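First the structure, in the form of structure tokens, and then the observations on it.
A single protein chain has been removed from this complex, and every other one stays in its place.
Entry: chain A
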């Protein structure tokens, strides 16, 4: 149990580091980010291999997460709108149950400043994020490309995903094919607003919506609203909305981490975005059935 908590804590720390690296002077440090991604992967493996049903708590409808604001003038690349927006509440079932509901995981410690901080800075520094992220003209071009591909691929950027959210049905793969150069920027998550609830950046084949998922309308949000902490009860409630935002930003960059199953070993370790050079936009492609049964928080970890 404590391994899971430790893993959870390490994951959130790692996500914060990766976020901060984007606004650091001198550009993204490839070496450090590679190491952090390795830690993330290890923590994820531990987390997933240590099932602990008691950790998950059926909570209320979840937090409206704050999607990163649109950078003015930037092509509307399909923001991760609706990130964290919970689907209509259904039966609160304990994990693991395949349900189109985001499970609210319970954590045994208050995320506190640790997790809320990245989110606010996400909201506030989304511009910096975008700005610092673009490595090349190709990146900017690919960002423009993506919404078109997304539009043509899935037909809508309000394509839903259930909590399984293992599929990225935003037409990213087509977009990817169109851009062999890739962009490696965090923009890729932007055009894939299919993340629902709290972090459903599952992998998957293009264009395959998660089976059984409930269609959700995801309104675009430009506001810088703070993630509302879950009003209810326990201070143990975790703000998955924060995680959701972080994942939406980092999502594609970490897609490679999902190539292998959690028990897949180290043969193919993936890296996050490259430094100055463009990397292929990632495609989340983990279609293990296990993801279907996982809470949003676990799904978040899987995403990385």
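We adopt the following convention: contacts are C-beta pairs under 8 Å (C-beta built on N, C-alpha and C of every residue); 3 or more make two chains touch, one makes a residue touch a chain; residues count from 1.
Everything below uses one rule, namely that contacts and distances are computed from a predicted model.
Name of the non-displayed chain as stated in its UniProt record, restricted to "Translation initiation factor eIF2B subunit beta", "Origin recognition complex subunit 2", "Serine/threonine-protein phosphatase 2A 55 kDa regulatory subunit B" or "LLGL scribble cell polarity complex component 2": "Serine/threonine-protein phosphatase 2A 55 kDa regulatory subunit B".
Contact residues of chain A toward the unshown chain are 6-7, 10, 13, 17, 25-27, 29-32, 34-35, 38-39, 42-43, 46, 131-132, 134-137, 182, 184, 255-256, 259, 268-271, 273-277, 279-280, 282.
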